[in-house]
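One structure, pasted below without further comment.
Every protein chain but one is kept in place in this view of the complex.
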Amino acid sequence: MIRARGLEKRYGRRRVLAGVDIAVPSGGFAVVTGPNGSGKTTLLRVIVGLAAPSRGSLEVDADRAQVGYLAHEPLVYRELTALENLDLFGRLYRVTQRRERAGMLLERFGLWDARNERVSTYSRGMTQRLALCRTLLHDPELVLLDEPHSALDAEGAELLDRELEALAGSRTVVVATHDPQRLGSLASVGIALA
Amino acid sequence: MTYLADVAALTRKDLRVELRARDTLPAMLLFVVSVLVVFHFALPEGTGDDAAYGLLWVAIVFTALLGLARAWVPEQEHGVLDGLVLAPSDRSAIWLGKTLATLAFLLTAQAVALPAFVLFFAPLDATALAGVLLADIGICAVGSLMAAMAAASRSREVLLPLLVLPLAIPLVVGGVGAAISPDGQRYLLLLALYDGVFAVLSWASFEYVVTE
Partner (left out) sequence: MSTATIRSLPGLAALSAVLMGSAIAFALIVAPEDADQGISQRIFYIHVPIALTSYFCFGLGAWKALNLLWRGDQRYDLESYVAIHQGTIFGALTLITGSIWARASWGVWWTWSSNQLVLFLVLFLFYCAYFMLRFSVEEGPRRARSSAVYALFGVVLIPISFLAIRLAEDFIHPTVFTREGPNMTATMFATFCVSWAAVTLLAYLLYRVELAGKRLDADLRELREALQ
């Protein structure tokens, strides 16, 4: 569950978010839309706790361990392999049987063969797939995805769509996207930023 | 226990990244040896050992700064620091892991630089070496926090030395004192006090500089 009223975020004189109201029930699937620079990324960063709101109230009923966040950047080490990255984050997230879990996700996102290669050798699309694995590694209750389809090829996008379908209903999901058609019928809540 | 396991995992990760990228340690090694050679020409004949000890400390502080400037680069690429901060583990473990990794690089650089110093300039006794070790701990503890602060600024390369140098002055006093004073123990005490106080302060403050 996420509830925000009059959410505002400003950096000095620059106002990035102005008076946003949100209500996403548990198990809801929210889609955040808006043109470039409308604050989609900032809204997600505020919800996840990386940025503090300047004004307004925000309630998120999930602690850090239960939140999965796919950021604009992949949040993985360039000089580590996919497996090493997931192992490190699995440890920090206290994932039980993290090697099995990591292996399963890498398999599911088509990265198993590249598991022992450094992220610096990955293409943008592969890095995005790994970032998705990292986001879902600890089986989060609340999943926040910032432009998840970016850089993915047709196959990757299809894998992601299947993943989103599985998440819808059982998890609370917030997706920021400039292409809401892609998510079609999954969305139960719309948040339009101007 | 999980705390220490987190710290160990984070430190190991830094060592592994460095082993692969080789961005920091070779630069520190080359820098500190080059500085010692420059000192030979900067120290006129007959200036004595004391001046050499003083310059050794300049070399140590600037080598540490070189390592610290690169300390958070792996986390800045791909925004990994956000990922670490979001994890439910204690955030101070991130600081401690980075401090230990930076300390390991600095000690490795000194494993070459100190014998070179003895060869080129003057002997170092046990008190002087203890001074080096204690000062290393202090500068890495404070420096990795300051480097995280500087990393979030526009002028990080310029800002870091400005933030760290005033804080490093007691370390230089302690290190030089331990090397040249007949009563070196007092200086080791100063260094130990510095390490204790500033390590706790840095440990407690880290969470605040990486969150809002």
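Order of writing sets the chain letters: A and B. Residues in each chain are counted from 1.
Everything below uses one rule, namely that a contact is a pair of C-beta atoms (placed from the backbone, for glycine too) under 8 Å apart; a residue touches a chain by one contact, two chains touch by 3 or more.
Computed from a predicted structure; not experimentally measured.
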Across the complex, visible chains touched by the hidden chain are A, B
Interface residues of chain A toward the undisplayed chain are 10-13, 15, 51-52
The missing chain sits against chain B at residues 50, 142, 145, 149-150, 152-155, 159, 162-163, 165-167, 169-170, 173-174, 176-177, 180-181, 183, 186-187, 190, 193-194, 197-198, 201, 205, 208-209, 211-212
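Everything that follows uses one rule, which is that only the chains that are shown with their structure count from here on.
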Mean-CA-position distance for chain B and chain A (Å): 36
List of chain A residues in touch with chain B within their complex: 48-52, 63-65, 67, 69, 71-80, 84, 88-89, 91-94, 118-119, 127, 134
So in the complex, which bits of chain B are touching chain A? 2, 5-6, 9-10, 13, 16-17, 20-21, 74, 77-80, 82-89, 211-212
